[in-house]
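Just one protein chain is left out here, and the rest sit where they should.
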Amino acid sequence: MAELTHFDDRGASRMVDVSAKASSLRTATASGLVRMAAETLALIVDRKLAKGDVLEVARLAGIMAAKRTGELIPLCHPLGLDGVEIDLTPRPPDALEIVATARLNGRTGVEMEAMTAVSIAALTIYDMCKAVDRGMVVERVRLEEKTGGKRGVYRRTDAGDGGEHPPAKP
Amino acid sequence: MAELTHFDDRGASRMVDVSAKASSLRTATASGLVRMAAETLALIVDRKLAKGDVLEVARLAGIMAAKRTGELIPLCHPLGLDGVEIDLTPRPPDALEIVATARLNGRTGVEMEAMTAVSIAALTIYDMCKAVDRGMVVERVRLEEKTGGKRGVYRRTDAGDGGEHPPAKP
Amino acid sequence: MAELTHFDDRGASRMVDVSAKASSLRTATASGLVRMAAETLALIVDRKLAKGDVLEVARLAGIMAAKRTGELIPLCHPLGLDGVEIDLTPRPPDALEIVATARLNGRTGVEMEAMTAVSIAALTIYDMCKAVDRGMVVERVRLEEKTGGKRGVYRRTDAGDGGEHPPAKP
Amino acid sequence: MAELTHFDDRGASRMVDVSAKASSLRTATASGLVRMAAETLALIVDRKLAKGDVLEVARLAGIMAAKRTGELIPLCHPLGLDGVEIDLTPRPPDALEIVATARLNGRTGVEMEAMTAVSIAALTIYDMCKAVDRGMVVERVRLEEKTGGKRGVYRRTDAGDGGEHPPAKP
Amino acid sequence: MAELTHFDDRGASRMVDVSAKASSLRTATASGLVRMAAETLALIVDRKLAKGDVLEVARLAGIMAAKRTGELIPLCHPLGLDGVEIDLTPRPPDALEIVATARLNGRTGVEMEAMTAVSIAALTIYDMCKAVDRGMVVERVRLEEKTGGKRGVYRRTDAGDGGEHPPAKP
Partner (left out) sequence: MAELTHFDDRGASRMVDVSAKASSLRTATASGLVRMAAETLALIVDRKLAKGDVLEVARLAGIMAAKRTGELIPLCHPLGLDGVEIDLTPRPPDALEIVATARLNGRTGVEMEAMTAVSIAALTIYDMCKAVDRGMVVERVRLEEKTGGKRGVYRRTDAGDGGEHPPAKP
């Protein structure tokens, strides 16, 4: 198994030197779920049709957090971003699915930006609904796909990675 | 079921007015899991004993993110924090458990600070180990307990909330 | 006319010492306008009814910026905030009005928080609509009212302050 | 009239994908006014000649805010900046004019950076002088010119855009 | 010798719990030097008299950085600040002295805020003058005095601490 590249050979943490890498188009897609009471999901869906929009607040929070990934994740490179999109889809009866895609022309990948977008969007949903449902759970935040860079495409498969990393038994 | 307090009666988002609330001691504890390949967990545990320490980097990332919760979660109050602690415990064969506790004397609770600490610590573990295991999954981020404020103590129970919000089926 | 308190007697800038002031409830309300083509206003209003919501994005941007006022305004005290609300009201045929109110129990006023909320909400509207109307103008950002602190209530009057500070002739 | 590009075809907000755009030199110039009592303007001008310098504080605040535009404006791309300049010019008897120019080699324009620089510089003037003149008003913040990108040069004209967007009637 | 309180008894870092401490007035004063070529110091002093003011830029940078100490120093509590002042004094022939004082009513001290203000002011001087003098050195950044809290007053003495910590021999 490969080394943990965020440490040098004496074990000191570092931001890995990518200055010699070529700049190329990178994309990454991550996803996650917010599990909640069915009544909470109904409340979110109904208010969206009516007046308040939890999903739009969460989407903006995720986009804004993606831009600040380099401030939050200690050894992440500070990156610009050429685009971020977040989809939030109700998964009745009791979950919201969040999918985020980040894009950049750069020397290193944007997986962390996509993962951060999903996580902060999920926490925002928790924040906005916690007064009615403190038991909500953020589930299954994971990388779905990445493209670009020397290693090329990564795509999560149900059998493959999923088999190796079964869902948590909490 | 109660209203979503982050919206006013016309559906506009707002930061809820807590100026009339009494200041009191608030605590919140949240937890989460990072599911990974058994080899990845071994690598983390071994390097800790040897030289590099993924857990310490993640712990610091979580503490620092907790301090910036109000910047990340749109309708969260900006809060000071009187203390933050994060424990990371290997759960062999294939998971790390993260538990974060936040404390504050203030007018509103610190659940989001604890949830943010867990989430960013989990993402940091992902970042540091992704070169060897892109299939890692952040699982089951949830509030365990809160104290303080008018509503008093909340404590998650296995039967209660757990029953209503079963683990994700990804 | 009083001294500029942000300078000491040698002309050096400083963050004024408020440590001896009593903590009390402070509120401030500020307002501003975004002047635009009538077609742009129609587009905003229509999309709100349909699908996209410029006003909600601007409202969140204003709330989030209010929390970071102390980072943006050099000699402003870093403050918590106990509540922020922003109203955006179409003023046909060609303007949007923004009104923001900030609240805090603290040693110094929250005027700058309310002014910052209005300004960043206005810039966000500009950003979201600039592809269709680069000629939009942010107008008349001003303090409407403040309460709390030793000096008590300030309330802008049409005859009074308005007379002294007529609208810009651009 | 064109679509609002910050929303996708379902009305969800997004950071527009610019990854396929060519990088080119972009500039943008914005301007604004701070209207104030004549005595306040005199105080600013006099102190500049003597000891304290409101204009320099405002200039720095504007430059620093321009660098953080992507954090403040939700759907703005996070950008580097190759240069920022801010001019503050007294317009006797009762106004200060602020003009900011931003420059970048990049995939998207820097209008928001210039507009943000002007707005935060204006708010800083308000902050520093509010103890003597709470009635100050930020007026007429607008884009004057932009260059670069596929659409080429935009230059505001008195007859054209000005005619369509008359000054506010507060 | 006492324990390092930023670690718990297993060696894990933490933000120490201060929730049970009483809030009281805290002050801290720190100082530092920027050593430079005599010509550089002359240039700073002369331009101040004439047109540009390195010292004012450094002072503002120090004040603004003090407000963000909790973001920069990992285990520091996020604090408000009730006041910050920075003095910059030429020490001919070849040094500038920086002295910063921070004040807060709070549960923990503001030493780090004063030390951060001095350090970032010093770095700003370096930045502004590095084109003419890359050999400048930041020297002797230290705590001069602190008051408040349970331990009471600390005041650095020449004989005492100075004797134990002689100047660097680089």
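As written, the chains take the letters A, B, C, D and E, and residue 1 is the first residue of each chain.
We take it that a residue touches a chain if its C-beta (ideal position, glycine included) is under 8 Å from a C-beta of that chain, and two chains touch if they have at least 3 such contacts.
None of these values were measured; they are calculated from a predicted model.
In the intact complex, which of the depicted chains does the undisplayed chain touch?
Spelled out, the missing chain touches these shown chains: A, B, D, E.
Going by the contact rule already stated, which one of A:L4, A:V54, A:L79 or A:V141 would touch the omitted chain in the full complex?
Selected residue, touching the omitted chain: A:L79.
Just name the one of D:R14, D:R47, D:H77 or D:R103 that touches the chain not displayed here.
Once the missing chain is taken into account, the touching residue is D:R103.
Name, in rising order, the residues on subunit A that touch the hidden chain in the full complex.
8, 12-19, 70-71, 74-75, 77-80, 107
Name every residue on subunit B in touch with the hidden partner chain.
53, 56-57, 60, 64
Across the whole complex, list the residues on subunit E that are touched by the chain not included here.
1-7, 10-13, 32-33, 35-37, 39-40, 43, 47, 50-54, 57, 60-61, 64-65, 68, 71-76, 94-95, 111-112, 115-116, 119-120, 122-124, 126-132, 134-143, 146, 154, 156, 160-162, 164-170
The working rule: only the chains that are shown with their structure count from here on.
Determine the set of chains touching subunit B that also touch subunit C.
Touches both subunit B and subunit C: A, E.
Could you grab the centroid distance between subunit B and subunit D? Build each centroid from C-alpha atoms only and quote it in angstrom.
38
Specify, in ascending order, the residues of subunit E that touch 2 or more different other chains.
Residues 56, 60, 64, 79-80 of subunit E each touch two or more of the other chains.
Classify the inter-chain contact topology: is it line, ring, star, complete, or other?
other
Which chains touch, pair by pair?
A-B, A-C, A-D, B-C, B-E, C-D, C-E, D-E
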